[in-house]
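Heads up, one of the protein chains got dropped from this complex, but the rest are sitting where they should.
Presenting subunit A:
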Amino acid sequence: MSVTLDIRLKRANKVYHEGEVVAGVILLVCKEALQHHGISLSMEGLVNLQLSSKSVGVFEAFYNSVKPIQLISSNIEVAKAGKVPAGKTEIPFEFPLITKGNKVLYETYHGVFVNIQYTLRCDMKRSLLAKDLSRNCEFIVHCQPQKAKVVPTPVNFTITPDTLQNIRERSSLPKFLIRGHLDATNCVISQPLTGEVVVENSDVAIKSIELQLVRVETCGCAEGYARDATEIQNIQIAEGDVCHGLAIPIYMVFPRLFTCPTLETTNFKVEFEVNIVIVLHDDHLITENFPLKLCRV
């Protein structure tokens, strides 16, 4: 006897905002009538924090993991113990997405050390002989759009051997001049990061120009705080020895789930940065870093 239990949300994109109602159906498909001891549905929003082994040591990282922060939680009984008829059964449900007290619903974010996740969980209790059934379903929360208008402020940059830090022998550097601009560093998360980069001249051929999107996650804990920067994605915008003097577009779409509006709370922080990485033919790396402020409008 096979039973399938599924949760179907009404919205195809599974995106909800605070104050909205998460609606959907619990879908039960079974070939014969099914005896059960009650079906329950719960909704939960959690922030999971994890300390990186790099900043606090392996031992602490394992034991000292920070307690998850609950953002929202509610539970309803969908059906009392009884029978589900054979065939397809749909049980509709609704959860208002309202927090208790002054808690804020942060936007869904999948990171390395910080994870903000919202899930629906449906449980079906059954007799001792049959296994209980349960089903998880993640839905996505977008935070309320920011009220203030975002005014894009272009950021210009010039990279020459002289602007570089962190180098051993300045004298051995080839000559180059790379200019460009980002259209804004306070970006709207649903819109791409744009700008231009121009290789004005370069003695050494360029191998590649890349945009590296980096997340900077900070977790506070008893011992202080840990700050870690990790790469989200790396997008190549130029390959090979590009034509000099020609503006190459900078264009990067912010990946969903892996980015969220820049977040700063008492316990943790999520920030983003972008690096423009120029790889020279002799595998020298030139990196220019730009902190970003993401927001949702």
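Please note the rule applied: a contact is a pair of C-beta atoms (placed from the backbone, for glycine too) under 8 Å apart; a residue touches a chain by one contact, two chains touch by 3 or more; residues count from 1.
The rule is short, and it goes like this: contacts and distances are computed from a predicted model.
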Protein name (UniProt record) of the chain left out of view, among "Aldehyde dehydrogenase domain-containing protein", "Lipid desaturase domain-containing protein", "VPS35 endosomal protein-sorting factor-like" or "Phenylalanine--tRNA ligase beta subunit": "VPS35 endosomal protein-sorting factor-like"
Residue among A:98, A:164, A:205 or A:297 touching the omitted chain: A:205
Contacting the left-out chain in the complete assembly, out of A:201, A:234 or A:289: A:234
Interface residues of subunit A (partner: the chain not displayed): 11-14, 205-206, 209, 232-243, 246-249, 251-253, 255-258
